[in-house]
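Note that this complex is displayed minus one protein chain, with the remaining chains in position.
So that you can tell them apart, the chains are marked A, B and C in the order they are listed, and the count of residues begins at 1 in each.
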């Protein structure tokens, strides 16, 4: 699918540059990717065009095999492509769980037929996937999974309830953990795929404290899942899930980076608090804590950069294990400081009397509380660090 | 021994007032109790006189039975006496582990002969006691006690090693836990008393990080302890130790109160940092943290007062369980802030170039690190709160 | 828990019973979901007034019971536990205290009886920006004939949407930031030239911006001495801060208890999560902070009752401590409940939002740290 066969990186870079110049619509240049809203996509003609061209080129999934529509690029070429896209102001129009988590996992463990069927639509951004792992009462603890899949010859009959289904109300397909053996815990779980339009699948959005509903409860009643949709061996779902979750973790600490739209704390404070005669923020107690948070963010960012470099150079990076806790901690502190700066304007909910930025600060703060809970809670991360990295013994008593 | 038989509190108060006026040497008025140095006592003639008079009166141990030389007062009378002493500027010249911990315990559990022998010298401040509980490698965990006492008919032969013997180098007698049954853990421990001059007792002072040596290692080699010195039943020492330790805990959080000689942080900062034009400390970041520590100290003090009131009124006081952790935490923060205020002068060790107050700040900081370790470590206290007060289940795994 | 008189113990038990049984968190949730414009349930408020709660700080000859601040603190603590929204703090504490401390006999006789009966909802209109700064008064009171005309705006006025009486700090001399030259005015809610804009807050309490466009007032509307209003206002604010700290203590206590209960029932990885030592120690930390906070709140209320000169220092201590502790506990409530605590259907989010709103009201932790240090002379 790619026109580049040679190893010559410079040549590839030139080609990528030329292709982008020709194919990336100038109207989309520079701005943030506008297509990632949680709801259904509504694209402008130029956005549609760009998505189409990237789909044809396979460069939304640059390192995936060309045989399934991917870019077929080497890691070095993919990095060069990203650099060229950054330079051009271009963005990757594809996103979501299919691209980030399921695709890489399927490429590792799925059958040829499954790959041929499911990878190309991911490459082209045509199918939205959701994840059916969590269940009510299970939380971080997937081993107590209760959704059952009964063997009915050519298909499984699935009954149970999933929760925290991210974007379930907009998803086309679901990758799901089901119990296929009740006698064993981890070793009785299988990994299946099903169409969300299958009869018996019902989703109900859950309203969160921030007022948004990014997750659903998903009820499964006599859902027929053809056996061809079992990924990997029967009762082998646990290992697949672990592999898939590794792709998830890296994403969440990225939340620690302020969105471009967010004003830095100090700028916000200059407006709400003002400067003293010496040019310092007029409230020195607040100023010291803003500086402390800026410094924490700076240290976090330097660590993320260091981990990236170390990982690329092939050395093991102990730093990666701390990114999630450090990033989410600092991000939550930042969100709380933002409210403190805003005073009463930091508890506005909606309507007149508040600026958009003020209302967004409140919602961001509330939504951010989830960052220490999902994707491996802060506590689970601490356990992992103390056991896997520091080699401390299993907890037994205290 | 007391001249007051009537219940009339006012009458007693009047009598106490008169007795103090007559007997407390005017030269000692107001100043801090000068007799509590860790080393051997060196008393002025007036201090000796006062000690003698209080010994005769029994009022150093006001509620202990008159039969053993105590004051024989009711709790209400003892409070009135304390108030009169505070008003007069008088102090209690007796102190130490005999008075605070062993005496009350002996009064509860010892034989008549033991009480008759050991209580009067405590009342008169004539015998210094030390505690032989901790052993190397045991720390907070007394159940693994290894010092053995073999039954030799009329005496025990004791061999082993004790550590953290507070004031062991100055003590006359020791109350000590020994193992009299190796087959059982807690139920194999006995509580004995021995003279520190017994052959085979050797003490070696331990130098601490603060440079002081308030504790000793105590080596016991074939030490003969007469059977009459066994307190309570054989193998019943564990319960006695627990009772005794309850008397210890209340004392330590008192360390959170700054000694009268200590300058408040804000006063110290005024000198080392100065004030700005508006009369605030010139370093606002430091100022905010000094205020936070003052507020923590204030909240602690209000809690201590509340607990006292609640306890006196007979209601159970949950607040008492938090005093040690809250007080020691705040005290350690205060000690660290003091160093921060002093800058490089806050790391002086000795000699020229430093003021006495600067050097004391460093030693106080170092010595204070022990407050979260001894008398029930911070972690043990947290376990107690979560299990006994909050009713959380035994820790099992994590 | 402070040592209570028999009267106080009865009051507390009554309040606890009413709040837990008749006005639990579910009642607050219903009020919220109904979009009640006032930010409280008028029926519940009538019940509270009928029990005499609005008159606890009002002298007997003006229809109150004069039970004092420690007693009022018990009511606020118990209703705070269930997040009960009502004008108790704004009207029966903040405004009633200001009138009692600074009002003329005529002013007291006019307003206190209906405040005690819960018929008049009164409030303080203090701040002009989003951050609490009672000395930053720009709202002008201009001399006009025998009286004054007010021009300017007050922001985030508690119960501002429904208040029948507003006690407004206005500038009769000097510039914003000067503590001299501030005068307090009693402004009826229906005064000509007064308009309001309701604010929708995360904690769903009633608040509004209030605009004064030449509101005309007679000399009898002046509360206390003209130009010297700041001292009176500061004293009244301390009473409101102490009351709010009591409410926050109650809310934090219930949030904590709900969390400990959850630790005792929720199973993960085959264990009660309350058996995990790291969570136990964090729970122990919260318990410690709650006990410390209780001491500061009770001492502040008692100091106000005793007329102690320490009351301002203590009020700042209690408000700061309560803010810190309520934030800690409500954050941990969400974290320890995990995903379920993130849902709107669970109460954790309600406590979380209330914590930050209460923190911002009448000065947050940094405001009171600064004030504490100033009062201590450094």
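Couple of notes before you dig in:
Keep this in mind: contacts are C-beta pairs under 8 Å (C-beta built on N, C-alpha and C of every residue); 3 or more make two chains touch, one makes a residue touch a chain.
It should be emphasised that the depicted structure is a prediction, and the values quoted were computed from it without experimental measurement.
The omitted chain makes contact with just one of the residues A:244, A:326 or A:361: A:326. Contact with the chain that does not appear here is found for just one residue of B:17, B:107 or B:206, B:206. Seen from subunit A, the chain kept out of the figure touches residues 266, 269-270, 275, 279-281, 287-288, 290-292, 294-296, 298-300, 302-303, 305-306, 309-310, 313, 315, 318-319, 322, 325-326, 379, 381-383, 385-387, 389-398.
Think of the hidden chain as still there; on subunit B it touches residues 134, 137, 139-141, 143-144, 163-164, 206-209, 211, 272-273, 283, 285-286, 336, 339-340, 342-354, 362, 365-366, 369-370, 372-374, 377-379, 382, 395, 398.
Although one chain is hidden here, its contacts on subunit C can still be listed: residues 276-278, 280-281.
Here, only the chains that are shown with their structure count from here on.
Measuring from the averaged C-alpha position of subunit A to that of subunit B gives a distance of 57 Å. Centroids of subunit B and subunit C (each the mean of its C-alpha atoms) stand 43 Å apart. Averaged C-alpha coordinates put the centre of subunit A at 41 Å from the centre of subunit C.
Listed for subunit B are residues 287-288, 383, 394-398, each touching two or more other chains.
Counting partners per residue, subunit C has 269, 276-278, 280, 366, 369-370 as the residues that reach two or more other chains.
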